[in-house]
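Shown here: the complex without one of its protein chains, the others still in place.
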Amino acid sequence: MNERCAKTLTIMLALPALLLPAACLLYILFKGIPALDWAMLSGSSQDAAFGSISALWPQITGSLLLMLGACLLAAPVALGGTLFYALAANIRQRKALLGIMHLLVGIPPIVYGLCGLIVLVHMLHWGISLLTGMVILAVIILPMLLMNSVNAIKRIPSEKTAAARALGLSNGQLIRRVWLPAAWPALMTGLLLGMARALSETAPILFTATVFSGVSWPDSLFSPVTSLQTHLFYLAQEGANAEAVDIAWASAVILIILVTALSFGASALRNIRMNG
Amino acid sequence: MLNLWMRTSALISLLVVVVMLGFLLQQSWPYWQHDGLNPLLSGDWYPYEHLFGLAAAIIGSFWAALIALAIAIPTGLAAAVMSTEILPGPWRSLMRSGMELLAGIPSVVYGLLGLWILLPLLQSNLHLLTGHNLLAAGLLLSVMVLPTIMVMTQDALCEVSSHQRDTAASLGMGWSARLWRVLLPQAWPGIRSGILLALGRALGETMAVMLVVGSMDRIPDPWYNLLAPAQTLTSRIGREIGESAFGSMHFSALMACGLLLALITITISMLAHIRSDKISVNRP
Amino acid sequence: MNTKKKITAIAAAAPQQVAAHDAGDISLHASRLSLALEGKNILRDISFSLPAQGINVLIGPSGAGKSTLLRCLNMLHTQWQGDLQIMGRDVRKWPDSEDGLRRTIGLIAQKPTLFPCSIQQNIVFGLSRKDRNHMPENRIKKVLKQAALWDEVKNRLHDQAATLSVGQQQRLCIARALMLSPNMLLLDEPTASLDPRSRQFIEASLLELSENMPVLCVTHDIEQAKRLGGKIIFMCDGRLIESGDSKLFFKHPNRIESREFLRWSVCDCS
Partner (left out) sequence: MQRISYFILAAVFLGAQAHDAAAVTLHAAGSTTVLPVVSTAAAAYHRQHPDVTITVSGGGSGVGIASMIQHTADIGMASREIDAEEAAKLNGKVDVLTIAKDAVAVVVSKAVYVGGVHQLSLRQIADIYRGKIKNWETLGGPDAQILVIDKEASRGTRHVFAEAVLGDAHARAPGASVISGSNNEEQALVAHSDQAIGMLSNAWLNDDVRGIAVGEGNKAIFPDIGHVRDSSYPISRSLHILLSKKGPPEAREFANFLLSPQGQAIVKKSGYLPVR
């Protein structure tokens, strides 16, 4: 009797956790799908005036550019850091590296934005630009990527490494022929999750990389972009304009589809690792 | 070549921390020099009168985070217990996917949800002047940190060995006794890390909070009044950073907010890291 | 509160009633136990019974399903088919649910598993909160003596349990099970990972305990089975092959599988 009470109580407490994901998702889809039609995705923002900007391609392009740039910048550093951890570091350096990564993970994204504003926008005179946004997002996802790849390398059985060493493989050969083939699904999983994270961060790029409108394709790395995330924020403030609100929900749906696709990809890769 | 790459990468990681904290301190230095630590105790923030009191924002940040945790901890723990100890396997992974989905929704979308569902609800049900208040921020944050707590607790519960479970069961301990006396105590280090990470996330969340908190620089009066518009550190930064001139005292004060936020969250994540440092540091 | 007390009272009373009724005859009776997990037949048609006291040894090669059978007996596995009576009572209809059944049967696992607290707290871990707080010293002393551990831990009852050696830990597990005053003791290879001295201690205390209650000890060690004596149950590949008196079994095994096992310590039953 007592046990049943305890279980019922637990389920009651847990109910919000069951219902919330479904409720949030359904509400967003309910609001966003009707507003989402192909006409919105085509054309260029230059054709439309303020508040009725209905072509979302420039925003999607901007978001994807920021995301790809961030990954291209962060991935080599994360991989290099992992190899340093695995091959060159002594115990103290290892602890220090992990400590630094935990420290970086804890810092709120907006603080990265502030530092980017000081150093990149003002001191290096990059201005509000695509490159600034890429670098800031790269720093934000760096600790995630690095910790993930350290774990991936650690999960390779030490016998494999020892056997390769016994065959006289050099560090480079060891990495290329043993570690990468064994760890690539895990590394890719981390990368995909990092991409999802870069797509959903808004605060740090709001005042360092993006503008309200006027960009369909950035001229160079030093020109600003528009992005889905920040577009959503601008539109979210326009509560009274029915059309803007529709577009906001549509943007939310697109953003969630992109993020979910990435994390589903990550899950699929995780399963490959389990099976293979 | 390989060596150079490895060492450069490690150095970059270190450099990021040093550069970030260094420049934050450098830019906020005029602010600290101007008034010392006094502004931490004052709630008056009037940039044009050169009054930069941080107390209202600090108190607001902590209130919002505490409300979030007060809701998310029981719910998250119960959800984790339910999924690992009550539900059969397939349901467990469904719940986990749900949580990952919740965690994947960008914070600005939560802001949109808050603005369009939560605020009108609060305003009409509690008969308030406006739904913009600390409670709204706390409620929104609780949804956002729920996945952190739930997933960390789930992992921690799964790590309790089956030997411990079987032994407790074969001593005739009931379900709730096993939960309270064996599972939760042994999973506590993991749960604690989850809670601390959630606290850090709640303190540092910007977009959603900024849209619903009301942005009034006022210390809640009386101190437990959560139904009036208030301010948080992140919302202050997000709203005002664009309008302050680089190098001005206003800019410096905002950097001080950022530094403060960074120091608080670093302390929290270090606390979470030190005790949960189970990752062995052996050569793979 | 009231209900709970009542149920506890019934559980405590039940065995005595049964004992009076069955007059020290049979304490456990299993007939046609089968268990399939994930489509694999682990146990097939197992029938046996245990007398009201004395030692019983469940022997067989590894993978024979011995541990699984033990876990079925105290309902850690519940999906089995067949009929199982303990103290003359159907285990599926136990008055105080599975937890009450498990308090009546002490199960000791192969790997000593202690909780991260002191030795004394470990001993009283299975009791209710009230009993934990007001446990007389001499009761603890008694169970520790029964488990042949008292002399080694009498001065360090408040030390962390993890500071004990593995052999001592296993005896602590036995003491912890005895603390619940079980009517039966099941042991899953209790000495498999222990040094000879600890093994000796445990075997001695098992023989002593078996004078008052049935003890069922799983082992794959033929020598240990010989030392313990009593009744032998021989299992192989999820089937019960042969059971009977220990001396007879070792001298004249009836079945070819038994002979093979006694000679090579392995057998092929499939």
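For the reader, a short list of remarks on this structure follows.
Per-chain residue numbering starts at 1, and chain names A, B and C are given in the order in which the chains are listed.
As a working rule, a contact is a pair of C-beta atoms (placed from the backbone, for glycine too) under 8 Å apart; a residue touches a chain by one contact, two chains touch by 3 or more.
The shown structure was predicted, so the numbers you read here are calculated from the model rather than taken from an experiment.
Just so you know, the chain we are not showing touches A, B across the whole complex.
Shown as candidates are B:S42, B:S97, B:S244 or B:T267; the residue that touches the absent chain is B:S244.
Residue A:V121 is the one among A:L56, A:V121 or A:I136 that touches the chain not shown.
Across the entire complex, the residue among B:L11, B:L66 or B:M216 in touch with the chain not shown is B:M216.
Across the entire complex, the residue among A:Y112, A:W179 or A:Y234 in touch with the chain not shown is A:Y234.
If you put the missing chain back, the residues of chain B touching it would be 5, 46-49, 119-120, 123, 129-130, 132, 214-216, 228-229, 239-240, 242-246. Even with one chain removed from view, chain A keeps its contact list with that chain: residues 46-51, 68-69, 72-73, 75-76, 79-80, 121-122, 127-128, 210-221, 223-224, 234, 237-241, 244.
Throughout what follows, only the chains that are shown with their structure count from here on.
A centroid comparison over C-alpha atoms places C as the chain most distant from chain A. Sorting all chain pairs by how many C-beta pairs they have in contact places A-B at the top.
Centroid to centroid, with C-alpha atoms defining each point, chain A and chain C lie 54 Å apart. Note: centroid distance chain A to chain B, computed from Cα atoms, is 18 Å. Counting partners per residue, chain B has 174 as the residues that reach two or more other chains. Residues of chain A in contact with at least two other chains: 2-3. Listing the residues of chain A that touch chain B in their complex gives 2-3, 6-7, 9-14, 16-18, 20-22, 24-25, 27-28, 76-81, 83-89, 91, 93-115, 117-119, 122-123, 139, 142, 146, 151, 153-154, 156, 158, 161, 171-172, 175, 196, 199-203, 206-207, 229-230, 232-233, 236-237, 239, 245, 248-249, 252, 255-256, 259-260, 263, 267. Against chain C, in their complex, chain B makes its touches with residues 161, 163-164, 166-174, 181-182, 185-186.
Contact residues on chain C toward chain B in their complex (touch as defined above): 71, 74, 76, 99-107, 109, 111, 113, 115-116, 125-126, 173, 176-177, 180.
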